[in-house]
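Subset of chains shown; positions unchanged.
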Amino acid sequence: MDHAATTATRVEVAEAMVPYMTGHFGNPSSLYDLAKDSREAVDAARVQVAAAIGAAPKEIYFTSGGTESDNWALKGVAFAKRSKGNHIITTAVEHHAISHTCAWLEKQGFSVTYLPVDRYGMVDPEAVEAAITPETILISVMMANNEIGTIMPIAEIGTVARKHGVLFHTDAVQAAGHIPIDVQEMNIDLLSLSGHKFHGPKGTGALYVGPGVRLDPLMHGGAQERGRRAGTENVPGIVGMGMALSLAVAEMVENAERVTALRDRLAAGLLAIPETYLNGHPQKRLPNNVNVVFAYIEGESILLLLNRKGIAASTGSACSSASLEASHVLMACGLPHDVVHGSLRLTLGEETTEADVDYVVAAVAGVVQRLRDMSPLTPTELRSK
Amino acid sequence: MYNEKVMDHFEHPRNQGVIEDANGTGEVGNAQCGDIMKIYLKVEDDVITDVRFQTFGCGAAVASSSMATEMIKGKTLAEAWDLSNKAVAEALEGLPPQKLHCSVLAEESIHAAINDYRVKHGLEAWEEKGGHAEHQH
């Protein structure tokens, strides 16, 4: 139950990719016939990705993943607009692909505002507007949060950005294929996607770049992707990503309904465990995301015990992060450090069943009790008799 | 990420729980940094006859508590005092580098419990030799 981290490539997608690995091996930017099939396949994938977000095909640039798309959007705009201004607005709950890029841009002399969020992880469009200065060149706010699932008021922020003539980027890596996206209606100028989050291949991504948006390349080199993203095209990956996204969007409404019901069942089951609290927005959240905190226990231990029961999950606990830092997202929502330690994220897949959910609820309840019995913090009334 | 020995001690912790009539207890860490370890000692004639622990922490913290308590059971206080976090980690056949600090907690909580016993019995608290890695989160 960790589908927000990565998903398996759909079997039909993998099958569609193989011929482009071993057979149709032409280089789509070169001249000869062998390349023609590849070029057509890349063009078709571009149409599929564009259609999924209401863009024109020529506004889609293929990248190596969500991280590259985020890095490119931010650094690309920052360096291209340096003479116009040096101020960037973002939020305190972005993925590290955004926040670490911003930190690096600060070292290069840019100034970054990290807007706070409310207890549900939501940023206020009015706060975005208030943060705009004559120096502001870019606003970057994620569409849906990867940890707590909160869906941001993107259309409202888009309106604010457009009104002030500031470029607006959104990291839609967790949103795409799960909730509807329309770059026109939402006034989005740049949008990041990552293939492996919707059953497409790993190492694939895309950046939508709206009409008239200038940005420096992140990948300098050959003339691929109309001179904006150099590097031999990953033809099989692009084909797989296009197909996976168009399938995900086609099945979105139906899946979202079913998955939302399961999510609510899961949340209700977990919240029945005493001293357990929901993180993220109660309504405006991704259909597949549940994030809770259990008082008195630590997340890495929860994951390890769940793992032994065949359940994959994720936590914001400092103990489980490489940097030993607690989740900046949960901290930004106002949770104290020690409470963040006890967080658990479960994200459902399209194939998750009611029986899976019930199994997980029972397993988590058992694990929580076991760890609470072990913890010096647990009050007596919560211990096993 | 953890070896099977660590996982075994994590999943089947030895000596976990409370000694109601402990004559030495030690607690280190704080909820702020994440880890808390509490050690309960039953000491008779300078020998640790029983030991229990409670831990709020990661897999490595729990496994270190479990292993450390096993290693000091039946030992004299002086022998128990000399148990280093390195020895605990070695007995666990290794911890990931970023998890070594969790075993420091075991060493420190045992020291705290031993000194609690000593002070309660009118003895001088032993001094930390120093040189331990700062425990940080």
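Here the chain labels run A and B in written order, and each chain numbers its own residues starting at 1.
As a convention for this text, a contact is a pair of C-beta atoms (placed from the backbone, for glycine too) under 8 Å apart; a residue touches a chain by one contact, two chains touch by 3 or more.
These figures come from a predicted structure and were not determined experimentally.
**Q** Please count each kind of protein chain across the complete complex and record the totals against the labels shown.
**A** A x2, B x1
In this text, only the chains that are shown with their structure count from here on.
**Q** Between chain A and chain B, what distance separates the C-alpha centroids? Give it in angstrom.
**A** 40
**Q** For chain B, which residues count as touching chain A in their complex?
**A** Against chain A, the touching part of chain B is residues 2, 7, 10-11, 13, 16, 27, 31-38, 54-59, 61-62, 98, 102, 136-137.
**Q** Using the touch definition up top, name the residues of chain A that touch chain B in the complex.
**A** Against chain B, chain A makes touches at 296-298, 300-301, 304-305, 308, 317-320, 322, 324, 326, 337-338, 341, 373-377.
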